[in-house]
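Just one protein chain is left out here, and the rest sit where they should.
A, B and C label the chains in the order they appear, each numbered from 1.
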Amino acid sequence: MNKHLIIDSAKCTGCGLCELACAINKTGQCQTYLARIKIWQEETRGFFVPMTCQQCDNPPCASACLMNVISKDPVTGLTIRRLEGCIACRACQLACPFEGCSYDYLQEVLVNCDHCEGNPECVKYCPTGALRYISTAESMDLERSAEAGRRCGLAGLVKGDRR
Amino acid sequence: MKGEKNMSKSKGYAGQILEVNLSNQDSRYKELATEFCRDYLGGIGFNARIICDEMPAGIEALSPENILVFGVGTMVGSTFPTASRTEVSAKSPLTGLFGTSNSGMFFGTQLKNAGFDALVIKGKAEKPVYLFIEDGEISVCDATRLWGKDSWDTLDILKKQYPGAEVALIGPAGENLVRFACIENGYYDAWARTGLGAVMGSKNLKAIVVRGTQGITPHNVEELIKVSWKARKLIETSPFFKPFQSYGSMNAAMPYGSFKALNANNFSQGCLSDWKENFARPKVEELTHGHIACQSCIIACAHWVEIKEGKYQGLRMKDMEVTPTVSFGSGCGMSLEATVKAAEMGQRYGMDMVSVAGVMAMAIELFDRGIINQEDVGYDLAFGDDDAIFRLMDDIAHRQGLGAVLAEGTMRAAEQFAGGEASAMHVKGLEMPMIDPRGRWSTWTLGILTNIRGGDHLRCRNPIENLRFNENKYDFQKERFGYDQKMYDALDMPDELKAQAIDLETDTVDIAIMSRWAEDLINLFNSVGVCIRPPVEHRIGPTILAEAYTAFTGIKISPIELMQSAERAWNLIKLFNLREGEQPEDSKFPHRFYEQTVGGKMLDEAKVQEVLQQYYQARGWDMLTGKPGEEKLQELGLCNLT
Amino acid sequence: MKNIVIIGNGAAANSAAETIRKHDFEVPIVMIARENLPEYSACALPDCLSGWVDRSKLFIKELPEYAQMGIQTRFGLEIKQIDTSERKLISDQETIYYDKLIIATGSRAIIPPVPGHDLSGNFVLKTVGDIDAILAYHVRKVVVVGSGNIGIEVAEALQIRGCQVTIVELMEDILPRIFDHEPAGRISRILIDRGIQVLTGEKVLGISGDQRVEAVTTDCRSIICDTVIWAAGVKQNVEAASAAGVKLGKLGGIQVNSFMQTNIDGIYACGDCIESMDMLTGYPTLSLLWPNAKRQGQIAALNCLGQKAEYEGAVSMVVEDIYGITAVSMGLNSRVLAREEIRVLEGQNRELYWRVLVMDDRIMGMQTIGISSGLGAVMALMKKRTTLSEFHRVTADPHLARRIAWYLPAQRFLE
Partner (left out) sequence: MNEILVIDYNKCVGCKTCEMICSLVHEGVCAQNLSRIRIAKNERAGWNVPISCAMCEKPMCVSVCPVAAMIRNRETGLVTVDEQRCIGCRQCVQACPFGHANFNPLKGLAFKCDQCDGDPQCAKFCWTGAITFEPIELSLIQRRQDTAEKITGK
């Protein structure tokens, strides 16, 4: 089962550790512009949303790419790029609704999240658990049981009658 | 390996057996051959073959050589009603024979969805570990932080860590190698009998966490849906359906109680005098509500119990099964509310409730008889003394004081006390269940004797047992049929055999012949993973199961062949037991049943032996020794294991 | 199915071939193309001209890859005739039979028949061959006729190479089909700042010279130059198809339905050679953009295989990199919407100028100059045809906005 970065924005405090961890790990520089994950700041309204590549299964960035450098890895299911072919035309950035493609001005190419080979740095650094690296099935299970818990209320009482 | 499995292999099955050796953390994947599937079906059939093939003779049950097998029933994970059961087998530390137990809920579905029809565990881990199996991949994880925790606390941790997963685990009793420790299946269910939890504990294996997302492709979807509906309609029309849905297994205990055929105070009485007021229907109705179902079940015989007042106020769990209720309530003289508490403790500690109640009842009787005293125990024991019993339970689970002796099981513990044998109520080392064969002699009670796992009531049951008729005026060979022609016609049994087994004119059932049929039928159910609750066993026969099996797996099989596959597994287990040292004279009830009366009734040893011989004959076994005959083995394509 | 023949080797053709292979490992695929080259990206040609991208990097595939994918290639072959009754393709060398045909012949750049258009020194830029020709020619002073995206990019590329560049545009603004007056002016200023002469509203009347180009004459002046690069438009390669009875639309492209089917059974068409429906207006349009061609190729391939896939329509999406400054246009511009009642949301900050066109509460187009982050969201909202009131409903509620987080980056443009 492929894992994904599941983002729970309710827990994000906007500390920016994920961005820094990502940038340092990928480029060796403490520069949040180089991060593949970005926190969308809604400071005045009191919430923060980390945004990154969603690893779509049929990614619009790949369809938009003028050089066909974006493809899906059949094994890991990740969206991968052949960086030497990238001409930095930014078409992928325009096609991606999720701010998933970021411009790496050191290499002059566009890059996206690659899950750090199955051990994402951002998840390791996240102090609040807003970022989790779990499978979609698991996140769906969690979501469903949270919903079920809400419906059943705190008492959690079963009221069914015997037939 | 991931994802490929589903495409090629035979349908219906997940197609692989996973073998883990805990000693070197090595895992192997074995593909299932179609012939193997047809011959052994799944569940107990797979377990029997794997254990017979791979376990050396005469090993110690708690040694690393023992093999623990989780065999998922074939139909599990389909829409077939009540198909949820998984059989777990190993050499039993309690009986030294084939140890096996069956449980439902969702573990089997998850294991199959994770890509495996069976899980074989060998060797022993150096330090406590648990297994995590997900979609064809297995990892051995450190369980040091879980070791010593009771099973519910462990489950809370694991279920949080792995949402949506199913967990099989042991409690402190299994860790402490209590010989009747069970493997818990989630919070409220267990593979309880024959001490499989101790085997798991001896392997330093705390839990098995399974999560599967792959799914199983049936051979013929439409046919499967059709046969599922058909089976469902059949079950719903059984006269046992409604009562079972309403009262669960307690339903059976009610008539049995009123006819004094229940264990009371270590089988010294036929039934408690206040049984009807304190245990029967009105009380059950008062305490229980709602339903809980296993995978694909349409009966949902389990209910929620909520104790609203008294000493155990606030206790809330799935319970009021007949087994803990009678074993603790009647067998140890506890109140109905206290049995719920005892069941909770049994679940938390991970102990087989029949066995722990049996061994405690023996201890109390020995205390009464003065063979053990307060000094040995550390406190007074008495039937009906809840607190003392709970304390003793705690001692047994942790092997403290007298508990260390009792944790060895009734048979072994009795040997430690002079004259203890007289109070030890077991068959082949396995504690007797709640039915007293003296109260009512029937196919069911003969089954306790012929059972391949020892003194247990769950492997043989007349599919048309008539609970209304307690009084058995016939000699030991017959029981009353008690139904009309319609019921006779509806029974799914080969005509010839039906005519032999049931005599409509005298309204009787031949116990020996029916025993054999019932055992094979239940073995079939345990192979394909269908529940053996009476409404199911009553209506679902080999004909519809063969239809369902073919629709699901695409393997063509006739009802006769299906029954033969079930019989094959039964014979194989018998051969295994003989190899492990089972003696013909082991097949007998505790002396008390032949010597003391309850309700003015007593068993006649000679007559019981005669029925037993008739049963052997019906099986094609040697009449005196109970050894499967050459002819039978050849018919089944088995060769002698020894 | 016997086989699928694809005419063309561009984005649409290759995307179709890849899609077919993804869904069907068996069916034989034949690809026919006039150029004997593997697939290359036409969009990167100006970058190659400037020297920023190496010529070898233009190629997306290598020739052996076709065989590896199980595609037979007939490159260097020009189809002269399509026989729809016998389902065969006739060229000078051979005849190829097809069961299903995908036409993805693309388009070619045109040189208008003005006097002197045949002198040496007249170029277009559409293929790798054109690049080679331009580079082989001694270019010093160049006039670029037309200022579509190719025109602007070529002008920039040649300016970077050290040429003296003049852009001549017939319309009032540069990039007339893509940008509105205001952003076009901004782009124009960038070009002028870099030393490119931009002449708008001028018509090229002729080219003078003896064998070689020496000057370009417009209705206002004469410009001394040695090279003319024509970026004045393209023509669809539909001659063979049209002769075979494939119906053309009013704009000159092959007419297809939303399943990329032509009027003839078994013949599909996609890419630059077709007239597709505009996603936003619903009217036929000639979309000459790479992503649209790829998507059309996919749709044609899926329908060819019998899976029903419907094309959602073409949408314009142009990214121009002008001396490191990104100019983006998506959707429609106000020239197209001239007759409609539109609302313009315009804004500017340190890093970005933006202009959003709103019609009927829906985003119809957007143009920006500057850093391009946050535009993907607007693009998606535009394609989804989300109304602004729905957008504001979502973003105004923190609970909804957190769940539908990708709306947030678009907020600053749409307030």
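As a working rule, a contact is a pair of C-beta atoms (placed from the backbone, for glycine too) under 8 Å apart; a residue touches a chain by one contact, two chains touch by 3 or more.
What you see is a predicted model, and the numbers here were worked out from it, not measured in a lab.
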Absent chain's touching partners (shown only) are A, B, C
Among A:W40, A:F98 or A:Y125, contact with the omitted chain is made only by A:F98
Which of A:L83, A:L106 or A:A146 touches the missing chain? It is A:A146
The listed residue (B:W152, B:F267 or B:Y616) that touches the chain absent from the view is B:W152
Touching the unshown chain, subunit C contributes residues 302, 308-310, 312, 380, 383-386, 390, 394, 400, 403-404, 406
Subunit B residues touching the chain left out here are 3, 77-79, 81, 106, 109, 113, 152, 155-156, 186-188, 213-218, 221, 224-225, 232, 236, 290-298, 300, 304, 316, 318
Residue positions on subunit A contacting the omitted chain are 1-2, 4, 6-7, 54, 56-60, 77, 97-98, 135-137, 139-149, 151-152, 156, 158-160
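The rule is simple: only the chains that are shown with their structure count from here on.
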Among line, ring, star, complete and other, the chain touch graph is line
Contact tally winner between A-C and A-B is A-C
Averaging C-alpha coordinates per chain, one finds the centres of subunit A and subunit C separated by a number of Å equal to 32
Separation of the C-alpha centres, subunit A versus subunit B, in whole Å, is 48
So subunit A residues touching two or more other chains come to none
Seen from subunit A, its contact residues with subunit B in the complex are 1, 135, 137-138, 141-142, 145, 158-163
Listed in rising order, the residues of subunit B that touch subunit A in the complex are 134-135, 162-164, 213, 242, 245-246, 285, 288-291, 303-304
In their shared complex, subunit A is touched by residues of subunit C numbered 39, 41, 43-44, 47, 52-53, 57, 60, 290-291, 294-295, 298, 317, 319, 321, 326, 328, 330, 372-377, 379-380, 398, 401-403, 405-406, 408-409
